[in-house]
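See below for the structure under consideration.
Missing here: one protein chain of the complex. Every other protein chain is in place.
Going by the order they are written in, the chains are A, B and C; count residues from 1 in each one.
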Amino acid sequence: MNKIGIIGASGYSGLELLRLLAPRKDIEISFVTSSTYKERKVCEIYPSLASIYPDLKFTGFDAATCNLADLVFVALPHGISMEIIGNIDLNKTKVIDLSGDFRLPADVYEKWYENDHKAKDLIDKAVYGISEFERNKIKDAVLVSNPGCYPTSVILGLTPLLKEEVIETEVIVNSLSGVSGAGRTPSAAAHYCQIENNISAYKVGGVHQHIPEIEIGLLKSSGQKVGVSFTPHLAPMARGIYSTIYVHPKKGIMAKDLHNALEKHYENEIFVTVLPLNSVPQVKSVTGTNFCHLGVALDPRSNVGTIFSCIDNLGKGAAGQAIQNMNLMLDLDEDFGLVSAGLYP
Amino acid sequence: MNKIGIIGASGYSGLELLRLLAPRKDIEISFVTSSTYKERKVCEIYPSLASIYPDLKFTGFDAATCNLADLVFVALPHGISMEIIGNIDLNKTKVIDLSGDFRLPADVYEKWYENDHKAKDLIDKAVYGISEFERNKIKDAVLVSNPGCYPTSVILGLTPLLKEEVIETEVIVNSLSGVSGAGRTPSAAAHYCQIENNISAYKVGGVHQHIPEIEIGLLKSSGQKVGVSFTPHLAPMARGIYSTIYVHPKKGIMAKDLHNALEKHYENEIFVTVLPLNSVPQVKSVTGTNFCHLGVALDPRSNVGTIFSCIDNLGKGAAGQAIQNMNLMLDLDEDFGLVSAGLYP
Amino acid sequence: MNKIGIIGASGYSGLELLRLLAPRKDIEISFVTSSTYKERKVCEIYPSLASIYPDLKFTGFDAATCNLADLVFVALPHGISMEIIGNIDLNKTKVIDLSGDFRLPADVYEKWYENDHKAKDLIDKAVYGISEFERNKIKDAVLVSNPGCYPTSVILGLTPLLKEEVIETEVIVNSLSGVSGAGRTPSAAAHYCQIENNISAYKVGGVHQHIPEIEIGLLKSSGQKVGVSFTPHLAPMARGIYSTIYVHPKKGIMAKDLHNALEKHYENEIFVTVLPLNSVPQVKSVTGTNFCHLGVALDPRSNVGTIFSCIDNLGKGAAGQAIQNMNLMLDLDEDFGLVSAGLYP
Partner (left out) sequence: MNKIGIIGASGYSGLELLRLLAPRKDIEISFVTSSTYKERKVCEIYPSLASIYPDLKFTGFDAATCNLADLVFVALPHGISMEIIGNIDLNKTKVIDLSGDFRLPADVYEKWYENDHKAKDLIDKAVYGISEFERNKIKDAVLVSNPGCYPTSVILGLTPLLKEEVIETEVIVNSLSGVSGAGRTPSAAAHYCQIENNISAYKVGGVHQHIPEIEIGLLKSSGQKVGVSFTPHLAPMARGIYSTIYVHPKKGIMAKDLHNALEKHYENEIFVTVLPLNSVPQVKSVTGTNFCHLGVALDPRSNVGTIFSCIDNLGKGAAGQAIQNMNLMLDLDEDFGLVSAGLYP
C-alpha cells in the first residue's frame, strides 16, 4: 500500500487528484493539506467527494508528517510551492510538483514569473515530466516538475514533427482553455456571467509564462530550438485545452507526412491518440481523462499546416499526468487507474 | 470473464454503459448493436471512445449471437425493446432492459405509452430494478426492468418517509432534467440555441409516462398508495436530474424526523448519500456517477417539507443502475467498477 | 429632456438601466455613481458599453448633485440604499429604489433582513411598484420601491387567480433563477465551474427574504391573505426567473377557468403575455426584455394546477420594471423604450 499525501489539496488540481485516486485500493491517502480549510471536512468544500471521502479532513502542512508518505503531490500556487518543497526530505518522500516553480531555469523563471526563486538548488534535481518523453528519468526521479496544461498540449502536438524535421521552427499557437485552468479562487474573470456565451483572449502580446516553458520543453523533447507565438483565450467550458497550432511544412512535405510523423511516434502510447488525417479532436472526447487527442490538416493553397491538440487541463494537463508520473515513480503500471473514456455526453 | 452484449448501443445509455465498463478487466464486450450504424466503428460515432475501443464495431441484432453472451443490456427505445427481448432465450442470457417496456402492468403501459404491448407474458418475469430495494429479487432475475431516471430520483427520495409513515401520501414533484435525458436524436428541442440559458417545463398537466411508474414504484417499495403531481422541466445541463419534492409531514413530525427516516434507511447504502439536515444536493456532485444525493428541509411557517433528490440521469438514472443490477445478477460485488466521484469542476 | 441619475451603477441592475436607456433621446444621463470605481470610465468595467458611452465616468455620491436630476434610480445593496435615499430631497428629485429596503413594513423588514431599518419614515411614502397593479399611485409617487425579481414573477402569476377566487390560498412556489440575480460580486457560488451543468436549491426551509414580500404583495394586489411555501434554486443561466407555482383550484374550477382569469386581467397589458392553455413559457423568450410570459396547466388526476411565470430578473424583475415605473412617474408612454423581443437564439 503506497502512502500518498496532497499538499494544497483544496484547489481544483488537488480535487482532481482525489477524484482520480478515489477508486484505487493500492493507494492510501495519508493526508491532504489546506491552509484555508484546515480541520474542515473535504466534502464540505467539495460535496462531489461526499460519498467517497465522507470523513477525510484537511490538515495543515507539517514536514515531519509529510515524510511519512511515500510520495506527495504539491498542488500549491507558484511561489509558495518552492518554499514548501524545500522543507521536504526528498530522500524519504518523492515529490510531484504541479506548480510552475521547477519547470524553468532560475533566470528564466525570475523574468517570466516576476518572482525571486527561493529553491534554486532543487531546479536541477527536478525532471520535467511529460511522461511520454521522460519515462526513464521520471522512474528514477525524487522530484518531478509536472508540466503546465498549455505546454503539454503543444509539446505533445509538435515534438514528433520537430524530431522528424518536417516543419519549420517558427510556430503560432492559438489556445483555448476552460475556466478551471484559472483556478478556484472567485474573481470577476471567472464569474459565470462573464464566461458563459463569451470568448476572450488574455495575456496577449507574448507575455504568458507558458511561452518559455513551451520553447524549453520542445528543445528538451526534440532537440530543436523553436520560436513560439502563443495566444491564450478563455472559453465557456469548465475543463479543456484546445490548441490549434499553425506550422509551415518544410519543402515537399505533404499532409500525410505530418500525419505519419505523429502516428509513428505515438503508435505505442496509450494516452496519445492520433486521429485520422483531416479528422479533428474535440474537448469532450477527453473530458475527465488523461488522454491527448491529436489531429492534422494542411491547407494546400496557403501551405499552412494545422495541428490540433486537445487535453483536459486538469487531466493530462495536471492531475492525470501527475498520476501517470506517480505510477512511474512507484514502479506501477503506467496506465493504472487512468484508463477511462471522456465524459460524453 | 463475463460476456456482455449491448443492444441499441448507439444511444446515450449505450454509450454510458461502454464508458462505465471500459476500465473493467472482468468483462468482455461481446457485441454492440446498432441498426443505424451497423458495420461502422463505434469511435467514429463517439470519438470519446477512440482511445479505449479503437476497433469495436457496431453489428446488427442477431438472436443466436445474442445468446452467446451471459448478459445483455437492451438500450432501445420503448416499443422496440419488447420485440427484441421476445427473441432472446432468457434461460441462456440474462437481460437488463433500460426502456419503459417492462416497468408497468400491461394495461397501464398501453394507456400511458399509447402503444400496444407485444410481450405481455414477460412483464411478470421482469423485476423492477431499484437496486437498493429489490436486491434479492434482482440476484435471481433473468429479466430486470431498469427504472426510469425521474422515478429513480423520486422513489429513492420518498420511500423511507413513506415506510416510516412520517408524511401524507399526496406529493408534488418538481423535476429538472439535463438534455441527454431526451436522447441523442437531433431535434429542435435539443438544439444548443434552444437549451442554453433557457428553462422550460414540458408534458405539463399530468401526462408524463413516468407518473404511473413513480406511483407503482412507491407502492412496491413502501407499501403505500401515493398520489403524485409531477412536472418535468428541461434545464441547460447535459446530464442530471434535480427533483424537488414537496411533502406534507404528518402531525407532530419535525424536520429532523424526516431526516432521520432517510438516514436510517440508507446508512448502509453505498450509492445513496443523505446530506446533513438543511444541506442541499447539487447536480455536479453526482455527474458521471451512480450516486444519489438527498437533502431535506422543512419550512415551519407553511409546514411544507422539501426533499431534494439528485442523480445523473445516465448514471443512477440509467446505465449506472443497470451495471449495479448487472453486478447483482452476475454475483459480483454490487459496487464493483462504480465507485467514482462526481466530475467537479 | 429628463435628467436621470443612477446611484450604485456598477452592479448588474445599474448596467441594465444604462443598457435600456442607451437608445433613448429623451433622457440625459446626468451621473452614475460607484464608490468602488469612482473616476473610472464605465466602459472599462463594462466593455459592452464601450461603443455607446465611451466617455461616461463613475462619480461618487453627492446629495446636491443628485437633486439636479429629475429622477434617480438607486441600485445599491439593501441596507445601504435606505441611508442614501434619506439624503435625497424627494421634493426635488423622484426616486426609484431597486433594493429591498422599502418593500416591507419596518418590523417585517428587520426580522427577515436581520438588519435595523434606518429610514422608517420613508416606508409609508414608498409605493410598491408592480406597474400593472399600482399605475395611478406610481404616477403620483416621489418614491417607488421596485419589486424583487421572484416576487414580480409570482405576484403577476397569482393575482388574477386570487382576485377571481378560483384557487385556494396555500401555494407552493418552485423558482429557478439565473446567476445574475446574485449580483456581480465574485464568489464561490457564482464561479463558472460551480454554476455550469449544475442546479442547486438555496435558502431552503422558508428563510428567503422574498417570502414576506410575496405574501404582502399578493395581499396588496388581490386583497387575499396567502400562505406561500417558496424554494429558490440557482440554474445555469446568466438571466431569467422561472417560477412553477403549484395551486389548488377551488371546487369545480377547471383548467380553462384558471386560464380565463389570467387572460381577463391581462388582455390590455402590453408587458404580460398569457400563452394558450397548456403552453408553457421559456426563459429565452423574455431574455433582455420587460415581458412576463405566463402559462397554465391542470393535472386532472391530482387536481393540482400549475402556473408558469417567466421573466428576465434584470428586466421585468429589476431594471425593466424600474424604467416602466420611471415612464409612469415622468408622465411618458408607459412602454416607451421597452418594446423589444427576447434575445433568441
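Everything below uses one rule, namely that a residue touches a chain if its C-beta (ideal position, glycine included) is under 8 Å from a C-beta of that chain, and two chains touch if they have at least 3 such contacts.
Keep in mind it's a predicted model, so treat the numbers as computed, not measured.
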Touch residues of chain B, complete complex, unshown partner: 12, 179-180, 184, 186-188, 190-197, 236, 238
On chain C, residues whose C-beta touches the chain left out of the figure: 12, 15, 18-19, 22-23, 46-52, 54, 179-180, 184, 196-197, 238-239, 270-271, 273, 275, 281-282, 284-289, 291, 293, 314, 339-345
Residues in chain A touching the chain absent from view: 170, 172, 174, 176, 178, 193-194, 197-202, 204-206, 211, 227-229, 231, 233, 235-240, 242, 244, 246, 255, 278, 280-284, 287, 295, 297-302, 304, 306, 308, 310, 344-345
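In the analysis below, only the chains that are shown with their structure count from here on.
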Gap in Å, rounded to a whole number, between the CA centres of chain C and chain A: 45
Computed distance of Cα centres, chain B from chain A, in Å: 35
Centroid spacing, where centroids are CA-atom means, of chain B and chain C in whole angstrom: 39
Sites on chain B at which at least two other chains make contact: 197, 238-239, 281-282, 284, 287, 344-345
